[in-house]
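A single protein chain has been removed from this complex, and every other one stays in its place.
Chain IDs A and B follow the sequence of writing; residue 1 opens each chain.
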Amino acid sequence: MAATGFLLRGHMQNLLDALRAAGYRCVGPQVRDGAIIYDTLSQADDLPWGWRDEQKPGRYRLGRHDSPWGFAWANGPQGLKPLLFASADTLQTARRTDEGALHFESATPHAIATAVLGVRACDLAALRLQDQHFLEGLVPDPHYAARRADLFLIAVHCTHPAATCFCVSTGDGPRAEHGFDLALGETEEGFLGTAGSAAGAGFAKRLPLRAAEPREQDALEARITAAAAAQQRSLPARDLRAALFANLRHPRWEEVATRCLSCGNCTAVCPSCFCHAQSEEPTLDGLSSMSVRRWDSCFTQGHSAIHGIVIRADTRQRYRQWLTHKLGSWHDQYGRSGCVGCGRCITWCPVGIDITEEAAGICGSGHV
Amino acid sequence: MDAKPRLAVHKFSSCDGCQLAFLNQGAELLQLATLVEIVHFAQAGFVAPDATVDMAFVEGSISTPEDEKRIRLVRKNSRYLVAIGACATAGGLQALRNRAPGGAGWIAEIYPQPGHIHALPASTAVSAHVPVDAELWGCPVNGRQVLDAVRGRLFGVTPVVETDKVCLECKRQQGVCVLVAHGAPCMGPVTRTGCGALCPRLHRDCYACYGPAENANTQALGRRLADLGLSPAAIARRFLSINNAATAFRDAGDRWQEEDHGDA
Partner (left out) sequence: MSEPHLMHEAVICERIQESPTIFTLRLAFTDPEHKARYRFQPGQFNMVGLYGVGQSPISIVSDPEDEHLLDHTIRGLGRVSLGLSRLAPGGRVGLRGPYGRGWPLAAAEGRNIVLVTGGLGCAPAVSVIRYILRRRERFGHLTILQGVKHADDLIWRQQYERWSGLPDVYVGLAADVSAPGWFGQVGPVTVLFDRAPIAPGSLVMLCGPEMMMRAVVEDLRHRGIDENDIWLSMERNMHCAVGLCGHCQIGPYFVCRNGPVFSYPELKALLGERGF
């Protein structure tokens, strides 16, 4: 795709102002609690200029660098998922009259037009998976749909993958190829912008862009190519669905269960995991009750509990469920693997379990 | 209209903190009083310890011969009994004395007139003495837990017993993992949720005050804490704290104490 234009680093505030003028709440990356997280962003100064990350299994650290770059880091613990598939949503409210009659009302989805700056290619791929799940199934989920409808996405190509990244092997990065309105590629002086939608092209006209120079384009290409080459991890390039289901009794499941905390951190940070639990929250007076859904995990007991039986009582079965679903049966459900190579489950596993190592250990690493 | 259900809040060996779960509710406490008849709740000024009730909340561990006698009476007088807090569910911090070497000899080292101390050999959970209908874990439990239990009882159902790990709630609240991002010795991965992930959300490592979660892999977490630089003795202390007598934590503490002595 040819670049639409070049945005100087100093003009990032113009971009945020233009988004706000277009009616968007702007969400972007910023440093909080020792990590790069996505939240409402009003000042370009709040972007993580000069911050770099260091990630390895079970470890994440941020540090300052003497550099003007704002996107020289790989993803932190969350990306788009919490913005669309909220960690808690009220689905309906029930009211009970004194006579015992029940009245049910769907909770109105609340959504404000949101623009997200700095979306990575892996998260765009995960967004596609979540769209498939929440919008293209039996019935579209109204809460997800409302938030998704007014979403404007500004991708930033990944030029600084972490040691835990493996999006090249899943085919999802580091370049943002599609699914965005505008994509930016960071270079020494600023950002090469490319429109990915009519809305993105229209929006680009409101930005103080100058023409991109070929050398800038070349520099960006070289950066992205280097980012791809720098990735140290990969998933085995074989049919993992067949290999996983052929190895349901592999001793490795037992072994990983001795390390796994069954804490669900992997599923919480996974941008494609969609499981959620529904519960009732009555008011103390008993006059009304809300049905609320919250992020759940296949690593909990409640996930597979059915009148007194827990189908996945131990960690071996829970880890196996997660991996065989994510890398295996996801293909049947959504036509591809559920893993986009973001590496979050590796970094944010408190004990550093590495999905690429486990997959290779169970399936073998050959190209069969 | 039917008579309102009668409610009692009893205290045994404890700090009284869990009773604050009711008292701190403000407006909801007043609402509670319209839904149930509070018959006994000494801290709130209702005193009828021997009254029969529909629902009794019991705070505190069973630590003295008097406790032991009284809990049987409370059980007999209560149709539905809920143990609240770490003391009532696991023996509490004071159960550390169960681990003291050489029996009760330590009493003489602390109290000038040890003859006044009438304690059972161990501080134990309510469920070790009488059948319990529900247990609410936490040190202290919070208002949401106790009011949910009352509401559930009014609906004729048992309270939801949370068994998941703190991590799940921490991530729902978009918490950044303090173990991964800061190397803090967080107990969240083995600890029961219910607190709202209060500590990690305030950038502090969880110290396991809600007791062990289901399927807690204390060995794997212990090894991770060792990687973070904690000594076996320090790891043992992480487990042998407020819920030291809860089985999963007691066993983990024992293992790391053995490791510590092995090193010495």
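Annotations for the structure displayed:
In this section, contacts are C-beta pairs under 8 Å (C-beta built on N, C-alpha and C of every residue); 3 or more make two chains touch, one makes a residue touch a chain.
Everything numeric in this text was worked out from a predicted model, so none of it was measured.
Contact with the undisplayed chain is limited, among A:S197, A:Q217, A:S234 or A:S329, to A:S329. Residue in contact with the omitted chain (choice from B:I107, B:V160, B:L198 or B:L228): B:V160. One chain of the complex is left out; on chain A, the residues touching it are 91-92, 94, 96, 100-106, 133-134, 137-142, 245, 248, 274-280, 282, 286, 289, 291, 293, 296, 298, 302-308, 311-312, 316-318, 320-321, 324-325, 328-329, 332-333.
Touching residues on chain B toward the chain that is not drawn are 151-152, 155-158, 160.
Criterion: only the chains that are shown with their structure count from here on.
Annotation: 37 Å between the Cα-based centres of chain A and chain B. Residues 28, 31-32, 35, 147, 150-151, 154-155, 160, 163-165, 167-168, 171-177, 179-183, 186, 188-190, 203, 214-215, 217, 219-221, 223-224 of chain B touch chain A in their complex.
Residue ranges on chain A touching chain B, taken from their complex, read 32-35, 37, 58-62, 76-78, 82, 87-88, 258-265, 268-269, 279, 282, 284-286, 294-297, 300-302, 313-315, 347-351.
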